[in-house]
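Read through the structure below, which is laid out as structure tokens, and then see the notes.
A protein chain is absent from this complex, but the other protein chains hold their places.
Read from first to last, the chains carry the letters A and B; within each, the first residue is number 1.
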Amino acid sequence: MSTETEAAPAPVPPAKEPERRSGLPSWAVQGLVSLSAIVLALLVGAILIIVGDEQVQKAVGYFGAAPMDTVSAALSAVGEAYKSLAVGALGGWTPISESLTQATPLICGGLAVSLAFRTGLFNIGAQGQLIAGAILASYVGFAWHLPPVLHLVLAIVAGLVGGAIWGGVVGLLKARTGAHEVIVTIMLNYVAIYLLAWLLTTKTFQRPGRTDPISPIVDNNAQYPKFGDTRLHLGFVLALVAAVFVWWLLNRSTIGFELRAVGANADASRTAGMSVGRAYVIAMVVAGALAGLAGTQQVLGTDLPLTDGVAASVGFDAITVALLGRGTPLGTVLAGLLFGALNAGGLQMQLITQTPLTLTTVLQAVIVLFVAAPALVRSIFRFLPKERGAGAVLAKGWNG
Amino acid sequence: MHLELSGLTKSFGSLVANDHIDLVIEPGEIHCLLGENGAGKSTLMNMLYGLLQPDSGEIVIDGEKVQITSPSDAIKHGIGMVHQHFMLVPVFTVAENIMLGRENTWAAGVLDRKKAHALVTELSDRYGFEVDPEALVEDIPVGVQQRVEIIKALTNDARVLILDEPTAVLTPAEIDELIGVMRRLKENGTSIVFITHKLKEVKAIADKITVIRRGKVVGQAEPSASEEELAELMVGRAVDLVVDKDPADPQDAVLRVEGLTVIDERGFTAVDDVDLEVRAGEILAVAGVQGNGQTELAEALLGLTPIAAGTISLDGRDLTGRTTRQRLDAGIGYVPEDRWHDGFVESFSVAENLVLDLFRKPPFGNGLTLHTDEIEKNAEARVEEFDIRTQGVDDPLSSLSGGNQQKVVLARELSRPLKLLVASQPTRGVDVGSIEFLHQRIVKERDNGTAVLIVSTELDEIAALADRVAVMYRGKVVGVVPADTPRDELGLMMAGASKSEAHDVAIENPTTLGTI
Partner (left out) sequence: MTDTTPDAVPAAPAKPQVIEAPADRTRRLRVGGVMLVFALIGLALAAVTKGGKATFQLVSGDLENNLLGVPAQPVAIVLGILGVGAAVAYVLRQVPQRYAGWLAAVLGVAFIGAFLCWAAAGKTFPLANQFQGTLNFATPLILGALAGVLCERAGVINIAIEGQFLVGAFTAALVSSTTNSATAALIAAAASGVLMAALLAVFSIKYLVNQVVLGVVLVVFATGITGFLFDQFMQPDAEKLNTPNVLSAVKIPGLADIPFIGPILFNQTILVYLTYLAVAVVTFVLFQTRWGLRIRAVGEHPKAADTVGIKVKRIRYSAVLTAGVLAGLGGAFFTVGYAGSFAKEMTAGNGFIALAALIMGRWHPIGATVAALFFGFATQLQSQLQIIQTPIPGELLLMAPYLATIIAVAGLVGRVRAPKADGEPYVTE
């Protein structure tokens, strides 16, 4: 008689190789990898600064005669640039407030991407959701005239709704038809951009007397209160509140349990009686609302009129923020603060040392590139311990 | 070809999958490699085929030591392999699959499709395979796909052919055909390594038998050895799979299925007009060869797969069209077939997995908030009750062994009052010790008055657990018979014979294997 009840078709996964684990908790390992990535990115940036520096170029001209000139010119170029970057980001209350202002929409946008991440969705659409939120918030802000507080609250709610709709469509399409969210969100970004461009040519949105795409300024009552003389506004506090809310939602609520379960294993979740489609819709509605909140921070706090540049590159930067933050609310806040500081400092750097602001874009990309490839970072910094489950963010293809 | 493996060793971390394995394959022999799943048979063959590299040991072919570091090395040395999960590209034609990797081309790498076509036709004719070279692989039946795999190996002039669990997906008739093919190959001088855990197949075809247990060769045997001897070699102790159970005391029908029909994604009828009834306090086993609609039947019961027609009711309450969640709430417990895929969330903690379908309701949640302390407390209790080996309930489930992961699933499903338990292949991938435990728990659940529906492809498991057996073939229930029906009859029914036909034929004309 046969003694084996294992039939063939469902494979038993091979015995797992026990991972070489360090004594460090995984968040510490991740932190180390992130720090290393930042250091590496700064090195790459330094090379760009050196290559672009005129003094260095001159010194290279007589490199043979005085090689040390080249070295010292290079060091001073990098030193100057990074010093002005640091001062511009952290050197006093005004720079700090500027960094926080820059960080505000990045945090909310990053949360929008992170929350979707945890549900197994790749939300590339923070840009579009932000624009949709900004459109509605701005409309309520300049077209309605309401008492203080109420006006601001309604304008914020309008922004949340705008983002939620733009995100919800993605969730709904994914749930109903299986349309891949990456494609849909990318496409909806452009739809939002053209929608905004069109609206700003209409009577409803275009500021009277102007021919360029710009809306009226939102009412005073609908603006986020500012802190002192800085550009920093209440929206920053809301971003932190949003982060706490996302933490609670993911870790302490039944909805979050469902979202995380669906994100980690949709099939098992379905088998356990969860509605995967519902989870997708909820995640994208909330994510959209978070991005919409970022939109309100732009039009009700930082910019005030609605222009076609309202989203700038926030939507894409939000993705890098979420990736660096590894999908956790705390990580996203920290990553948002870092990139906010880079942006604010980068502006100062451009003013003082004429190093283009675009350098910070390169830095951000390189940081995330390294964070996404821990094996590469580890091969450069040998002392780094191995991380558990590294890089397994969402290894799915179009069919997944 | 004379093939000799000596001292082959392979470890994965702390697990020694193959421990100094010695094996000799003589030219033109059918050599059975017998062992439980997880015994290390596939690891050994993957090393021989270059998919894995041995830590130590050597492979000697015709007296010459060879290094096999990739499948192309293996092919070069005349080794062919038919994998348990076919290595065919579904969207390619048969001919494209055959030529892949050894393409005949015109100038500039342009494919010579005619040659591939002719090759398939020739081999197909020579062995009587009846394979259409231009058919898409995804459109042809599993048995034919297997023949494509064999042709693939033959076109590479394989002199040793490894067949990894080739019979798992075949009907008894197809198994007979496969055995015929193996004999013909042997006559042509091809050696065959036949990997299986089914004793009857081994006895029917092997020239020589090598038994592997826990990564070691534990013995050689002749085909004349008795099944009991082989079984004992394979598992290491005399095995008694019969579960100590009292006769069933069935009450009223709990589950009633009428006219259930499921159309699968490709438009084929997977479940065809099935009527079933499971009574409180009995175990009904659904038997059948893999892929005859049992999986879809179980999924349809849980609302995981849409149904085209029919009704499902539980305790008189109509469940047709209800969501999975409503059905679970109505008192159905479900152990899915592919637990690694559907049963748990690997990255979640043990505690979270133990409430995967319970977290919404008190005491674990109150609609919106999650009560993490209650979830922990529940986990501690279940871990104790089911003897789940874990370092802590907050550890991710991925840190547990396969058997313990399974226990988590069963513990979760049995931790609430059930009217009906649906368990698909409940002991698949479980070590022998755990099988007994899981079987006892299932019987205990029956004795508590729960209706139990088991889906199993293993006649042994069915014999051990069932009070009644429903046999499925091509989506239809061909008959519901008592648990003590002879195996020959069950085997024939699994091949589509009706109850009475099976009875007559089994007596007059037993199949090669007696039973499968």
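Keep in mind that, in the parts below, contacts are C-beta pairs under 8 Å (C-beta built on N, C-alpha and C of every residue); 3 or more make two chains touch, one makes a residue touch a chain.
As the structure is a computational prediction, the values presented were derived from the model and not from experiment.
Peer 1: Of A:Ala46, A:Leu154 or A:Leu376, which sits in contact with the chain we cannot see?
Peer 2: Hidden-chain contact among the options goes to A:Leu376.
Peer 1: Which listed residue (A:Gln223, A:Thr320 or A:Asn343) would be found touching the missing chain in the intact complex?
Peer 2: Within the whole complex, the residue contacting the unshown chain is A:Thr320.
Peer 1: With the missing chain put back, one of B:Leu5, B:Ile21, B:Leu52 or B:Val409 would touch it. Which one?
Peer 2: B:Leu52
Peer 1: Thinking of the whole complex, not just what is shown, which of B:Glu96, B:Glu165, B:Glu201 or B:Asp342 touches the missing chain?
Peer 2: Going through B:Glu96, B:Glu165, B:Glu201 or B:Asp342 one by one, B:Glu96 is the residue touching the chain not shown.
Peer 1: Which positions on subunit A touch the chain that was left off?
Peer 2: Touching the chain left out of view, subunit A contributes residues 48, 52, 122, 124, 173, 176-180, 182-184, 186-188, 190-191, 193-195, 197-198, 201, 313, 316-317, 319-320, 323, 355-366, 368-369, 372-373, 375-376, 391, 393-400.
Peer 1: Residue-wise, where is subunit B in contact with the chain that is not depicted?
Peer 2: Output for subunit B: 49, 51-53, 70-72, 75, 81, 83, 86-92, 96-97, 99-103, 105, 108-111, 141, 152, 156, 172-173, 176, 179-180, 204, 263-269, 306, 308, 474, 492, 495-497, 501-502, 504-505, 508-512.
We adopt the following convention: only the chains that are shown with their structure count from here on.
Peer 1: Which integer distance in Å separates the CA centroid of subunit A from that of subunit B?
Peer 2: 45
Peer 1: Contact residues on subunit B for subunit A in the complex?
Peer 2: For this pair, the touching residues of subunit B are 12-15, 17, 36-38, 84-85, 165, 168-169, 197-200, 227-228, 231, 234-235, 239, 241, 290-291, 302, 304, 323-325, 327-329, 334, 336-338, 340-348, 352, 356-357, 359-360, 365, 367-370, 372, 398, 402, 425, 427-430, 432, 435, 456-461.
Peer 1: How about subunit A: which of its residues touch subunit B in the complex?
Peer 2: Those residues of subunit A that touch subunit B are 1-18, 251-257, 260-261, 264-265, 267-275, 389.
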